[in-house]
Structure formats: structure tokens, C-alpha cells
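For this depiction, one protein chain was excluded, whereas all remaining protein chains were kept in their positions.
Lettered A, B and C in written order, each chain numbered from 1.
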Amino acid sequence: MRTSTRITAYFGPRGTFTEQAARAFTADAELVALPTIPDTIAAVRAGTAEFACVPLENSVEGAVSATMDTLAAAEPVIAVAEHVLPIRFSLLVRPGTDAADVRTVASHPHALAQVRGWLAANLPSAAERAATSTAAAAVAVLEGQFDAAITAPVAVEHYPLTVLATDIADRTDAVTRFLLLSKSGALPAPTGADRTSVIVVVEHRPGELAAMLTELALHGINLSRIESRPLAGRVGEYRFYLDFDGHIQEQRVGDALAALHRRSQDVRFLGSYAKADCVDSAVPAGVTDQDYDDSAAWLAGLRAGER
Amino acid sequence: MRTSTRITAYFGPRGTFTEQAARAFTADAELVALPTIPDTIAAVRAGTAEFACVPLENSVEGAVSATMDTLAAAEPVIAVAEHVLPIRFSLLVRPGTDAADVRTVASHPHALAQVRGWLAANLPSAAERAATSTAAAAVAVLEGQFDAAITAPVAVEHYPLTVLATDIADRTDAVTRFLLLSKSGALPAPTGADRTSVIVVVEHRPGELAAMLTELALHGINLSRIESRPLAGRVGEYRFYLDFDGHIQEQRVGDALAALHRRSQDVRFLGSYAKADCVDSAVPAGVTDQDYDDSAAWLAGLRAGER
Amino acid sequence: MRTSTRITAYFGPRGTFTEQAARAFTADAELVALPTIPDTIAAVRAGTAEFACVPLENSVEGAVSATMDTLAAAEPVIAVAEHVLPIRFSLLVRPGTDAADVRTVASHPHALAQVRGWLAANLPSAAERAATSTAAAAVAVLEGQFDAAITAPVAVEHYPLTVLATDIADRTDAVTRFLLLSKSGALPAPTGADRTSVIVVVEHRPGELAAMLTELALHGINLSRIESRPLAGRVGEYRFYLDFDGHIQEQRVGDALAALHRRSQDVRFLGSYAKADCVDSAVPAGVTDQDYDDSAAWLAGLRAGER
Partner (left out) sequence: MRTSTRITAYFGPRGTFTEQAARAFTADAELVALPTIPDTIAAVRAGTAEFACVPLENSVEGAVSATMDTLAAAEPVIAVAEHVLPIRFSLLVRPGTDAADVRTVASHPHALAQVRGWLAANLPSAAERAATSTAAAAVAVLEGQFDAAITAPVAVEHYPLTVLATDIADRTDAVTRFLLLSKSGALPAPTGADRTSVIVVVEHRPGELAAMLTELALHGINLSRIESRPLAGRVGEYRFYLDFDGHIQEQRVGDALAALHRRSQDVRFLGSYAKADCVDSAVPAGVTDQDYDDSAAWLAGLRAGER
């Protein structure tokens, strides 16, 4: 299996933002594009790839449900890194095409939606055409189906097309967060600027979620993302995706996770990994590892009969 | 403006699930399809439509960020009804086309993703093609671009196509929740089985969200959905979308909303409306309207000097 | 009943700390000493006195259970003022008696306990003798039963005795807190430095008291005293005496009291009155009266259909 350890699967096709993220994660790995997010994660579960790169959330489109749902089911995999990619779009055409020649512009509907203002201002007479991905739009342009494609900047490295315009997104602050997933091996070491992700199933009764978040709060843990999803076939239960600051190797985080585990029928650890922003987590007074060591020593002494 | 009161704008094009939902909401209104979710909501804000029908969340694809983000900004509108539509797909072809003739199947990429298993089993050699919507796929089939379209069942009422197969979704439990939005007028009356939606901006510090959810819990309020989104340009603050049982005219709900309002820089009421499932909200002992009346009378008496 | 409005009953006998406190409360009222705390409070309930002065807690001896229990039962009375008296003791003898002549020293056992160090150092050969009160000790000295009495400084104003020593308490920081009770009439106006006292009966299950204190905390209310007492004959229920900063006329306090009222089978308001220390209560951001007015106006607008 030596070879497989050098492979990073990513949600393809080639030439998309996910490929850009996969390259950012693993400069020297062999990259393999797979057609769906479940396929990509399945490759890690099956051991045919060591890592999988998938999108988790987009600041414009929101959470990527396929990633969350695939992580929630079947064999656990964990995130070992995150990458936040600014979403920039390029307009690609066949060599020799001018703006005046562009009558059709193709892309994934989400990408079209994010450049609609630019298109209205710059190519007001061009018609929008859908593609299954930004890269598929590039291929279709290459094949002559459409005149221009809205793509990730990386696409131009894969297809013999020309960049007619770049940075054309209506919003310049859009980002997508990607995770690098792995099945086995050691956890990433704590860096002091880490994030932990979990999925927890919560009984649907007043106060139960509040109690869980209070557990986190009492451990000085700062939530950075929460998302609920109803559970098919299980009335009155919800699944929550939580991201929070800290690393499972920190005592406050481990202690809080153990508390969630006691309260929930089902809690799944999705990993502790360095935050993309590298901003150190603030650890409030009273919940540092030293505080935990002190209180554990105090308790052990009392239990042993020391006064 | 008499005419406008009879218009319901919906996120088009015609022939989609959103049109199906819009019909379910307002049997006698004139329906107008608009090209984007922001356009649809803007029509209500501008008064050119009395109601707007938009999707809020899909059990497979997750939350519809465009709806949430458009509701969060600009002039407030409120939800006056919700509708939960089972997501069923049909395969439409031009009259005379057989399954054996289908070499290309078009739809919105999300729809294609939801019938991929059926396609693999039933049309293994057909190639997927993207469209900007399920209805656009139907139009493209009509125009001869593709052989078949994956659409909402309602599409066949708009286009002279034939249903080659129906109920072809891989998951039979997929649903989409739609909201009917309005700008003005009275709130829907409480039914005993109501839901309230709010957007609240929360400072990003340990315990602040837990404190807010504890407010809800202490008022006996049952959360049914929560979703966080980072706020562009406001580091350390998050926006939360909350759905919970109860109606703003109930005292426990009004009291809890007022508490959120005091804690947050920004809380936006998105409406109280009958739940699609019509299941009465459980009101725990101690937080019924009678309990609130009793405690208010007790407090007023004490303040007036009664013992 | 004109006369009765000028009468303050106090827990006697004359010449005790309680008389000192009663004088501090009501310079111009007629003071009447009654033999027990229940008798004193009963006088207010019966209308034979307008006010009653009773001790509530002593920094050395702790809470005065008779006061708490009498306040908890029967017709409600409320505290309209508090007074904190530094506990100083004098040694009284008959004129002509020298320290060398003192062979017996009488006082209430609690008072004897508080000057034991001084007696050991200054009158090592004197024997302790009990009296039912510090004033009764003075009377007994006057009658020749004992040689010296440990009394409140005020006692010398009532009995023709001589002060042999004063400020003889072993601890110089001891204080007793007294309440001035009333049955009827308006509440004292808020001063900004107020205290509110309540008795609340709490079901004895995990989290119920924590929930009540969380209600106070979420209203920004600072607890300054809590004391539980089991309820005779009601297994699994406890009565709690709470003192906290703020005045019932403040909205945060009224709102918190109403919340306690909804949670408890039984909550009794014991008054809002100026704190003896005159230190303004800190009102955290978000729970000022202005914040309450703002949130109430916001809620009322929403309920009326404003957006």
C-alpha cells in the first residue's frame, strides 16, 4: 500500500477550487479527482487514498451538506487540516475570442450566481448556460459548445484556454473552507491555534442543546460554528455539527468532549487540526492544562486520604 | 395596489418545486416567477407582490443560504406560513422518445446528484448534462438540446413533454421547506402548533450563545433548528438562524425574544407561523400564558404595595 | 390607630443591640420591647406597631433562624430598611466595683463566647454566668446576683451601672444586620443602592436551584446571601433565603422575581430597601431599565404587525 499513502483524492473534476485546496494541503502528493464527495471520502475509508480533500462550507453558498452527511455516517474519518480559499473567478475563452464575441457564458449555477453583477455590467448580452462544474464549463468551451466559462483560476493550467478577465466575483470576500481528511494515524499535534469538529446527536427537548453548549462554555470553549440537521427517521432528535476552538489533547477540550459523550446517544469526533487563520485560541483562566493538572492532583490527594 | 395583493412572487422559473410550494400556499393568487431569490424577496419589499415564496432548507442539500442572507439584510419581511414539500423527481422526454433513445439527461446539478443511483441502474449509458434549473432542463429538452430532463412533477403541466418515469429520487424521504413571506399586515394568529424564526447576531465569546439558548430553555422553548454564519467584515461576531416552537403572541415566546433583544446587538424577527406538521407545541408547566399572567399580577401587586 | 403608627416594636429586652438598631432606624418613634422575635413580628402583623426591628444575621453567630422562620410563615410583612450595627461589648459593674472585685461575669452565652479572649486576659479568675440576654445580665448585676455584665453599649443608658471597660470583643469586625419590618404602605423608593430579599421554596431535584440562580444571573443580578432550610414535613423541598442587589421597581429585578414565581410553588417577597453600605448596585449592560423599555417596545411593535 506504499503508493496509496502518496495519494490525495479530491472532489473533482480537475481544474476546480477543490483541486486548488488539495494542492495547498499536500504539495508532493499525487492528486486524484473523484466524481462526488461521497466517492472522495470513500476512497480514504477504503484505503485507496491516504487523504481526501473536500469542501465543508462556503461563505456564500453555506454548508456543504454532502460533506457533513458523509462524515456523519459509516466508518469515521477525521480532519487533519483545514484550508480557507478565497473564491476568485476567471473568465476563460478559446484563444482568439474577444469579449465582443461572447454570446454564451457557462458555469456551475452557483458560480454564475456569484458573477451575475459582473456579467450584467461587462457582458450584458451574453446568455448564461449551466454546467455540472466550473471545470466542465471549461471543457465545454474547449469543445466549442459555449463561448466562455466562469472557472476557478487554476483551470487555465489544465485547459488550453485564455484568461479574458479574472477576479470577476461580485463579492471579493467570499471564501470556501476545505478539510483534509484521513482515516488512520496519529492526530495532528496541538499548535495552540487549533479547531475541533464534532457531530453530536441531541434529544429534541427544551434545554438539552443549551445544556451541551453550557458544558462547552463552562470549559471555556468558544464555539465558531453550529449547524443542526434533522435526522431522517428519528423524530425528535437532531444532529448538530459543531466547530470550536481548541485541540482534543488539551484537557479542557477532552473533558468537554467526554461530557458531550455522556449526554448524547451519539457523538462523533471529526478531528482537531490547526486553524487556517493561525490565531491562538484564548484559554480563559481556570481551564488551562495546568489548572486541570492541579485540580486532578488535588482530587487524587483527597481520594487517597490526604488532607 | 389592489392588484399587487393578489400576486405571489416565487423563485422561478416556472415548473420547479418552488412553484409547487407557491401553489400550495396560495391557491387563488396570481403567481409570478422571478429569476433569483433576492429578486423574489425584493418584490415583496417593493410592494409589487404581496407574498414571496422561497425555499429555506432542503433535507439533502441543506440550508438555502441565499434565502437566509436576503432575509438578514435590508428591510424586514416576515414569514407567514411554511410548507414542506416531499421532493419527487420525474424524467421528462419529448413525446415518442423511449428510454433506449436517451443518451443525455439534463438537470440542475443538485437534482442530478439526487437521482444518480436511479440513472446508473436505469439509464447507465446516458450522460449527465447541467442546466441552471430543473425547468431550464425541460426547456432544453423541448428545444432538442438534450434527450431527457430530471424535473419537479409540476413541470409537465408547463411543457409539452411526456413523463417517462416518476418518483426516481434515490432517497424517498427528501423534503424541502418553503416559506411564504410578507411585508405588512397582521401576524398569523397562534394555532397552538406554531414556529418562530429569528436571526440573532451573537458576540463571539465563550458562553454567549449558551446563555442565549439557556434563555430559551428557561422559557420552556424547544429549538428545532440552528445555523451559524460568520459575518463578513465583523470579526468575532456570528449570525445565528434559529427556529423554535411557539408563537410571538405567547408570553413565553415574547418574553424570550425580549431577552434575546437585550443580549444582542442585533436580533431580527422572521415571523411566527403555523408549523407544517401541525403538531401542537408542548408548553411545559410554569411557562403557560396563565403562569405569565399570574406572575405579572403577583409582581404588579407587590409593586403597588400589596402584601 | 394614630398612635400605633408611631410605635416601633423591637426584640427586647431594653438595653440590647436590637434597641440600638431600632433607634438608628426610627429616631422619633416610640420604642416597645417585646420578649421574642415572633412576638415582635406579630405586633406588626396585628397592627399594634407600625414597624418591627429584628436581627437577621450576625457575622459571628450566623443567621437568626427565628427571624427567617417567622418571616416565612403567616401573613407577609416586608423589610423597608436594613441597619448594620458593629458589635461592641461593654463590661458593666455596680458603681464602686473594681476589676479586682469581679468574680462572676454574666451575659448571654453568645456574648460570653465573643469576649472569651478578653476575659481570659483581663479577668482570668472570673467565672462565666449565663443570662437570657445581655440586658438581663445587667439587671442581674444591678440586683447583686453577679459582679459584672457583658452588654451592648446602650445598656448603660437604662441601668445605673458603671462602664468598667468597653470595646472588649475579641473580634473587632463583628456586625449584626437588622431589618425594619412593616405590614402596609408603599415600598421604599429605589435609591440605586438597594437590596431585595425573598424566600423561595425549591423542589429538591438536580438543577432546580441552579436554574433559579441562572435566572438571576441572566438578569444581571448579584446574589449577596443564600441560605437553605429544609421544610418540616415536606420531603424533597427546600426553602431558600436570598438577598440580592437591586429593587423590585427595577425591571430586571421585577422580571427575575416573576421568573422565580413561575418556577416555584411558593415565593415570598420580603422587601426592597436601601443597602446599609450605600454602594450603588452595578447594573450590567443589557439589563438596565432602558434596555427593558427598548425590548418591550420592540416586542410590542412586532406583535402589532410593525416590521
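Observations on the structure shown:
Note that a residue touches a chain if its C-beta (ideal position, glycine included) is under 8 Å from a C-beta of that chain, and two chains touch if they have at least 3 such contacts.
The model shown is predicted, which means the values in this text are computed figures rather than measured ones.
The chain we do not see here touches A, C in the full complex.
The chain not shown here is touched by just one of C:G47, C:P86, C:G185 or C:P230, and that residue is C:P230. Contact with the undisplayed chain is limited, among C:A113, C:V163 or C:A186, to C:A113.
Interface note for the absent chain: among C:V32, C:A72, C:V156 or C:L213, the touching residue is C:L213. Considering the complete assembly, chain A touches the hidden chain via residues 75-78, 183-187, 211, 214-215, 218, 248-249, 254, 257-259, 261-263, 269, 286-287, 291-292, 294-296, 298-299, 302-303, 305, 307. For chain C, the residues touching the chain absent from view are 36, 58-66, 68, 108-109, 112-113, 116, 128-133, 136, 171, 173, 204-207, 209-211, 213-214, 216-218, 220-230, 232-233, 238, 240, 284.
One rule holds for everything that comes next: only the chains that are shown with their structure count from here on.
For the pair chain A and chain B, there is no chain touching both partners. Of all residues in chain C, none touches two or more other chains.
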